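Every protein chain of the complex appears in place save one, which is left out.
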Amino acid sequence: MSDQNPVFIPGPTNIPDRLRRAMQVQTQDHRSPAFVNTLAPVLEGCKTVFGTTVGQIITFPASGTGGWEAAITNTLSPGDKVLVARYGMFSHRWIDMCQRHGLSVEIIECAWGSGAPADRFEEALKADNGHAIKAVLVTHNETATGVRSDIAAVRRAIQEADHPALLMVDCVSSLASMPFEMDKWGVDIAVSGSQKGFMLNTGMAILAVSPKALATMERAQLPRTFFDFRDMMSANGKGGFPYTPPLQLIYGMAESLDMLFEEGLDNVYARHTRLAEGVRRAVSGWGLRLVAQSPDLYSDTVSAVYVPEGFDSNALTEHAFANYGVSFGVGLGEMNGRAFRIGHLGSLTATMVLSGLATLEMAMADLKYPVRLGSGVIAAQEYYRATAKSTLTERAA
Amino acid sequence: MSDQNPVFIPGPTNIPDRLRRAMQVQTQDHRSPAFVNTLAPVLEGCKTVFGTTVGQIITFPASGTGGWEAAITNTLSPGDKVLVARYGMFSHRWIDMCQRHGLSVEIIECAWGSGAPADRFEEALKADNGHAIKAVLVTHNETATGVRSDIAAVRRAIQEADHPALLMVDCVSSLASMPFEMDKWGVDIAVSGSQKGFMLNTGMAILAVSPKALATMERAQLPRTFFDFRDMMSANGKGGFPYTPPLQLIYGMAESLDMLFEEGLDNVYARHTRLAEGVRRAVSGWGLRLVAQSPDLYSDTVSAVYVPEGFDSNALTEHAFANYGVSFGVGLGEMNGRAFRIGHLGSLTATMVLSGLATLEMAMADLKYPVRLGSGVIAAQEYYRATAKSTLTERAA
Amino acid sequence: MSDQNPVFIPGPTNIPDRLRRAMQVQTQDHRSPAFVNTLAPVLEGCKTVFGTTVGQIITFPASGTGGWEAAITNTLSPGDKVLVARYGMFSHRWIDMCQRHGLSVEIIECAWGSGAPADRFEEALKADNGHAIKAVLVTHNETATGVRSDIAAVRRAIQEADHPALLMVDCVSSLASMPFEMDKWGVDIAVSGSQKGFMLNTGMAILAVSPKALATMERAQLPRTFFDFRDMMSANGKGGFPYTPPLQLIYGMAESLDMLFEEGLDNVYARHTRLAEGVRRAVSGWGLRLVAQSPDLYSDTVSAVYVPEGFDSNALTEHAFANYGVSFGVGLGEMNGRAFRIGHLGSLTATMVLSGLATLEMAMADLKYPVRLGSGVIAAQEYYRATAKSTLTERAA
Partner (left out) sequence: MSDQNPVFIPGPTNIPDRLRRAMQVQTQDHRSPAFVNTLAPVLEGCKTVFGTTVGQIITFPASGTGGWEAAITNTLSPGDKVLVARYGMFSHRWIDMCQRHGLSVEIIECAWGSGAPADRFEEALKADNGHAIKAVLVTHNETATGVRSDIAAVRRAIQEADHPALLMVDCVSSLASMPFEMDKWGVDIAVSGSQKGFMLNTGMAILAVSPKALATMERAQLPRTFFDFRDMMSANGKGGFPYTPPLQLIYGMAESLDMLFEEGLDNVYARHTRLAEGVRRAVSGWGLRLVAQSPDLYSDTVSAVYVPEGFDSNALTEHAFANYGVSFGVGLGEMNGRAFRIGHLGSLTATMVLSGLATLEMAMADLKYPVRLGSGVIAAQEYYRATAKSTLTERAA
């Protein structure tokens, strides 16, 4: 009977009915002319969301992790050097993937809760006189810590070092929820997926690739077939797919893009900021602390929250699920046991967020956290009231 | 983007995914043998929910109002006298229907917020020496006031008066959410619908009819064809319908019964009581007053709440919808402007209820109600915590 | 595994995916402003399909039979006389309903397979000097015999007799599949439903009512509440419903109208004619005979086909269902055992029709009908080839 509760994990998100319906298409022949007309506008629409006019959109029937693998295997060769900062679980995983693919990874270790260290990138790149570093890999929104990094600053660092390295960005849990400006920020490959800001089923990796990155394809020696950009681009160009396409997700993407554009991307971002800020006010109200080290790093899609000393965050998320049927994100990696996460992205309303906060309060009270019932809810209510769209005054005017 | 918020109207209810899927059946031939196997278990299962072994289940593709019309036209003749107490919008409407069908209605006027007046029924029936009164009509759960009446007491009153009148009960908004005991209470016709406790789309009236009521069918002179019990019973007996059946709702009913029986009817009722009590604690926390006059009358499916003197309840429900995208029940009839209603029936969780309470608080605060933010939410949280199923202690044991 | 076969019953029809999705809406508050915006365009769109600009659209959550009951109870009084011709099961049922509602029915008995006898209507009306006849009731498409009647001719007959009787037409199985011209034909009440040409779930009766018919409402003495035009019109006028509306069907109607208008009503009718003609060619190919007596009476939504002397049509439909999992219409009333029916309305293609014809051939061969395998299929194939939309020549041009 709890299947009507929203989830508060940082993706996959609650799927709106409109998108669930859109994904219910019966099988169609993916070699028929109808398929072309479905796929082409999706690729075009994605460009707008990535903030690119020159980039190439490439999708795979895979998860975001598959998207990362596509990014590196299509541009790099065994032994190539990449520069990565580790400040969370997802940057950690990307590092691991690079190492397993035989790349040489120069790692900048950072505290979890900090963001991409533009200054240290600059330093490392300046030191790389021989331009051994082929790519800088950055996680835009570190889902494990609730930290959003400044990608434009990383690009500036690369420019300051006058370095030719590609800039690859994981925007799985930020795209379509927070502003992303591929062209403006000089991103070479951006990797995302269907199950976060696009609010769909898991199953489609979505990449945007700059001309500069595309130019490396033929040289790149890492083996790949399923994830080969060339096969996909060539097939897409003829209106097809190199293998069976995920038809239902393509229809879902078409509808998701319609929803995003109808609302307006700026409104989508503003909605995420508003809901996120309400959550942050609640965290303050509880007297708890975010993992993200400073306000400029706060993510608008997920908040990671330290539990008080002596408490186990896993007990909290387990209890919330067992007693109240509500899922929150567990602490990942270094944060396991120390922090829980509240996902607040995708199809969500202030009312839904309040239900999550009220539930967390009950769970914390059950576990004897030094948190007063209502303290977070009230803080969020006040913020949501003040920022509700059609206020009484406006209506009176 | 607000389409994921629950509704808090007293029906139709939030439809669980499982039932939405069950209603997605493609057209089948309703004259094929497969149809019989679908319909028969539904009719049988309904008996359990109505609490009857001797009653006959009769359904129509209509709303609950159609069910009422079926109840009177199949048992009564023009000029027949019926006894009804008016204590809310739905008892009022039943009176109106009887009058428009040429029945003579003896009305007992009661305060809105009170329940079925067993003593006054007894008085009226004792005075009816000639047994002119053919039926007593009672609304089990008056959706307009949030009042549940004592049907067993009404039957006792009829017995005390040694009166042969039929007892007809509107249980549209109580069945499958609160206990109903047709046989034990001596109910002759009980009328319900698919869109409340059964959590389905609107479109099926569901009646349970006692042998005594069935015995009046042939004598009843009120004209009817669509709603004729005889046509429906005869066709159902052969595994069919007298006209095109609402196939999708029949499949929905089969699944709904499965869900109810899997959870256990007693657990379903207990869940409704728990969620309702949390709402009532919140109302107390706000310093507001229920329309229902005393705790024995409190409905577990809907609470009608007086707004403070000088406030307009319609402004509140409109504001909650306009600013926060959440629907609550408006005040109906006498209560229009004076009370709003919180539906808490069907597929609902404590978390969902809290989201409604938190939203109402914001809306009341916006409209300058003398209500403190959090006051209702906290009261409900405390109650839900104390009554959560798998408590920590239990798990430790 | 047979759930993917189309049904070939004359309604409910195969439901297109697009409409199944449209009916999957979650509960919404029917008292909210959003509901108005959903209902109003549906009522408006229906006018176009009925061919009326002056008529009023009135819907009920019921089947077509409920629609008939609404038609007579809102316009007639006990003892009123109506004129009806009986030439099939559905005209027979309408007669029965009138009689059960205390109307005096003047019946013109006609052979099953014939259509509405305009000349005999004219005769009867001319004989009715005192204008005792209040209404002429006609079944546009007699689903039992596959006969479409000439409604314009009936109106001319009424005019010839200079008679004020209302003209009420059952177009349940014709509307949105064959041309219907309410205003042009002078129809006063037209009754249809959601599950035929509109290709939706069963559950909505849809009526169009002329100003002249509406003018009789206040005088009409037949009792009704659920089906009262006045309650429905008054509530609709304020954007609501007098009781809980069938929300999912209203959304379904909106989408169905979109589909019909996108295809164009004339194209919808032409498609039905083409598919029906293919079926008729197949019947000829088999050497069998239609129940409909002459080509001008052939229905484009259903064909009733006589089985050869000595065969039982029920054995055929049962065998087709048991052995091949395909549903055809049984013979109804007088035609039971003597004729089977092929429904060819709603969402259907030539390919689907051929699958039905091929299956019937197998079933007939199994039962030793004097019918050659392929004889019907080939006749239909030839016709469908000749009339396929984008022929090779056209494409070459």
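By letter and in written order, the chains are A, B and C; residue numbering begins at 1 in each of them.
The rule we apply is simple: a residue touches a chain if its C-beta (ideal position, glycine included) is under 8 Å from a C-beta of that chain, and two chains touch if they have at least 3 such contacts.
Please read these numbers as outputs of a predicted model, since none were measured by experiment.
Within the whole complex, the absent chain has one touching residue among A:H101, A:K134, A:R148 or A:R281, and that is A:H101. Although one chain is not drawn, its touching partners on chain A can still be listed: residues 3, 7, 9, 11-15, 20, 24, 26-33, 60-66, 68-69, 78, 96-97, 100-102, 193, 195, 201-203, 222-228, 242-249, 321, 327, 329-330. Residues 1-6, 14, 16-18, 263, 271, 319, 322-326, 347-352, 354-356, 358-359, 361-362, 365-367, 373-374, 377-378, 381-382, 384-385, 388-392, 395 of chain C touch the missing chain (whole complex, contact as defined above).
The missing chain lies against chain B, touching residues 17, 21, 24-26.
In the analysis below, only the chains that are shown with their structure count from here on.
Mean C-alpha positions place chain A and chain B at a centre distance of 45 Å. If each chain is reduced to the centroid of its CA atoms, chain B and chain C end up 35 Å from each other.
Separating the CA-averaged centres of chain A and chain C is a span of 53 Å. In chain A, the residues touching two or more other chains are 17.
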